[in-house]
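Heads up, one of the protein chains got dropped from this complex, but the rest are sitting where they should.
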Amino acid sequence: MTLSLVDDAARAASSTRPGGAERRGRMNARRRGTRAAPPLSVGAGLGLGAAVIWMTVLVLLPLAAVVAEAAAGGWSEAVRVLTQPQTAAAIRLTLVQAALVTVIDVVMGTAIAWVLVRDRFWGRRLIDVIIDIPFALPTVVAGLVLLALYGPQGPTPVDVANTRVAVTFALAFVTLPFVVRAVQPVLETLDRDVEDAARSLGADGLTVFGRIVLPALAPAIATGAALAFARGVAEYGSLVLISGNLAMRTEVASVRILGYIEGGDLAAAAVVATVLLAVSLAVTLLLGAIGRVGGRRG
Amino acid sequence: MLRLVVIAYLVLLVAWPVSLVFTGALSDGLGPVIDTFTDPLVLRALRLTAVAVLWAVVLNTVFGVGVALLLVRRSFPGRRLLAALVDLPLAVSPVVVGLALVLVYGSRNGWLGAPLAQAGVQIVFSTPGIVLATTFIAMPLVLREVVPVLEEVGTDQEQAARSLGAGPWATFRRITLPAIRWGVVYGMVLCLARAIGEFGAVKVVSGNLIGQTQTATLSVEELYMNFDRQGAFAVAAALSSVSIVVIIIVGLLRTRMEKRRGS
Partner (left out) sequence: MSIEIRNITKTFGDFVALDDVSVGIRPGSLTALLGPSGGGKSTLLRIVAGLETADSGAVAIDGVDATRLPPQRRGVGFVFQHYAAFPHMTVARNVAFGLDIRHRPKDEVRARVEELLRLVHLEQFADRMPGQLSGGQRQRMALARALAVEPAVLLLDEPFGALDAKVRKELRDWLRRLHDQVHVTTVFVTHDQEEALEVADEIVVVSNGRVEQVGSPDDLYDSPASEFVMSFLGPVTMLGGRLVRPHDVELLGIAVVGSVAGVVEGVQRVGNEARIQVGVPGAPSVAAVLTRAALRDLDVRVGDTVWLRLAKGATSMAATPASSPDDAARGAGSVLTGAVSAPR
C-alpha cells in the first residue's frame, strides 16, 4: 500500500513510453503470470494459513488493540485527550512539520533526481550513495549526527538544538530519499525525444519542464510525497536527542504518545496513536489515488 | 547551478553531519573508544541487537518469500487485501508499534500477554518483545523486493521445469529460487539495516532495562543522556559503519540486478 505505489507509478510512467516489442512481451508475461495463477494447493493453503496467523498475531491484532483501547473510553474521553493543550500542540506541530518537510522534499527531491539522472559529473555515484544513508542509518544516530553539526557544540555557528527548526532538520534528513527514489526511475525512463519534440515546436527550457516533464513526473512525485509525509508524521527516533521534546514547543505526537505510555496512561496513548494511524493511512490513500489517476492518463 | 544547490543541500543535511560521527568518536583518541567497547553493558546491548536482527531477518525472509510466492503465483479470495495489509507496518509510527505490542503482549493486562505470563512466558520487557518489535517494523522489506522480481521472471521457466518432471519443491529450489536470488538478498540487506536501526518500538517494549533489554540504539541515547558524548558517538559510529557498508552492498546489488534485467 505504501512503498508499492512507487512501483505502480514507475510502471504507469514506463508504460506510456513508446513500447518496444520486448517490453510489451515482458508486460504480457507479467499479466500471464497473474491471470493464469492456479488456485491453492493443500501445501500452499497451509502456507497461506500460517502467514495469515503470523500476520494476525504480529501486526493486525496489536494494531486492532490500539484502536480498541482508544475506543474503550468513548468519544468524550477521546475528545478530552485530543483537546488537552499539550497533546493538541504536539499533533498540530507534527502535521505542520510533516507538511513543511513534504514541500521541501518535493522541491529538493525532484531537483536531486534531476541532477542524478540528467547531469553528468564526477562524484554523481557518491551522491547516489548519500541519498540512501538516511534509509539505512539508525534514526537515533541521525538525530545524533545532526546535533553534532547543528547543536551547541557543533563546528557551525548554527545552533538549532531544542527548537522547531531542529524538528524540520531531522524530518528533512529521514524523509530525504522518498521523493528522490520515486522520481528517479520515472525520469530515467522518460523519452528524451519527447522533450526535443517540444523544443522544436518552440518551447523553451522552462516550458518543456512545466508542460512536458512535470506532468510525467507528477504521479511519482505524489507517491514520494505521500511516503515522506507518512514518515514525517510517524517519526520518533531522530527527534529524541535534537528536539529536546519541550512540551508545547518541540514535542511531536510520537513523543507525546511515549510520554503517555511512560506515565502509564495507555488509553490516552492509544487515542493519539489512532489519530496518527488514521492520518498516515488517509494521506497515503489520497496521494496514492492521485498518483494512480495521473499514471493512468496517457 | 542546480547541481551546486543539490550538492550543497546534501552536504549540509547528510554528508557533513554523518562524517562528524566518526571524527566525534575519535575526538579524544582511541582510549575512550576501547573503554566503550569493553564496557559489558554496551557489549550486552550490541549482542541483544544482533539477536533481534538475526531473528527479524530470518523470520521476514521466510515470510517474505512465502507470501510473495502466494501473492504472485496463486489466486485466492482476499489476495488483494493481503497485498495491501502486508505493507501496513511501514506506515505505522514505531512508537505506535511499541504501544500496540504492549497492549497485546503486556504481562499484566495484555490480551495474550496475561495468559502467557501465567504460563511463565514473558514477552514485553524481555527479549521476545524486542524480537517481535524489530520483526514488525521490517516485515514487508523482503516481500516487497521479491514480488516484482517474481512477476518479471514469469512462469514459463517453472512450467518448463514441471513439464520435464520436476516436483514443486525441486522447481522452487532449482528454478524459482535462483531467479529471485538477488531480490531476496537485496530485501534481506534492507531488512538488516532497518532492524539494526530500530529505536522507537524497541524503546516502548523493552522497558529500557540497562544490561537486560537495552539494544545498541537505546544505549546510544543512554550514553548521550549521561553526558558520555564520546561513548555515544563510538557506538553510533559502529552502527553507522554497518549501515554504510550495507548501503554499498545494496548499491552493488542494485547495479547487478539492473544489469541482469537489462540483458
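By letter and in written order, the chains are A and B; residue numbering begins at 1 in each of them.
Here is the rule we use: a residue touches a chain if its C-beta (ideal position, glycine included) is under 8 Å from a C-beta of that chain, and two chains touch if they have at least 3 such contacts.
Here the structure is a predicted model, which means the values were calculated and not measured.
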| item | value |
| --- | --- |
| Omitted chain - touching chains that are shown | A |
| Residue of A:V52, A:A203 or A:A267 in touch with the missing chain, whole complex considered | A:A203 |
| Residue of A:V165, A:I212, A:A247 or A:A267 touching the missing chain in the full complex | A:I212 |
| Candidates A:D119, A:D191 or A:E262 - the one touching the absent chain | A:D191 |
| Residue numbers in chain A that touch the chain omitted from display | 15-18, 191, 193-194, 196-204, 207, 211-212, 215-216, 297-298 |
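Quick note on the criterion: only the chains that are shown with their structure count from here on.
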| item | value |
| --- | --- |
| Chain A and chain B, separation of their C-alpha mean positions in angstrom | 17 |
| Chain B-touching residues of chain A, taken from the complex the two chains share | 1-4, 7, 26, 29-30, 32-34, 36-41, 43-44, 47-48, 50-52, 54-55, 57-63, 65-66, 69, 108, 111-112, 114-115, 119, 121, 127-141, 144-146, 148-150, 153-155, 169, 172-173, 176, 230, 233-237, 240-241, 253-255, 257-258, 261, 266, 269-270, 273, 276-277, 280-281, 284 |
| Complex contacts: residues of chain B adjacent to chain A | 2-3, 5-7, 9-10, 13-18, 20-21, 24, 63, 66-67, 69-70, 72-76, 82-105, 111-112, 132, 135-136, 139-140, 144, 147-148, 150-152, 154-156, 168, 190, 193, 196-200, 203-204, 216-217, 220-221, 224, 229, 232-233, 236, 239-240, 243-244, 246-248, 250-251 |
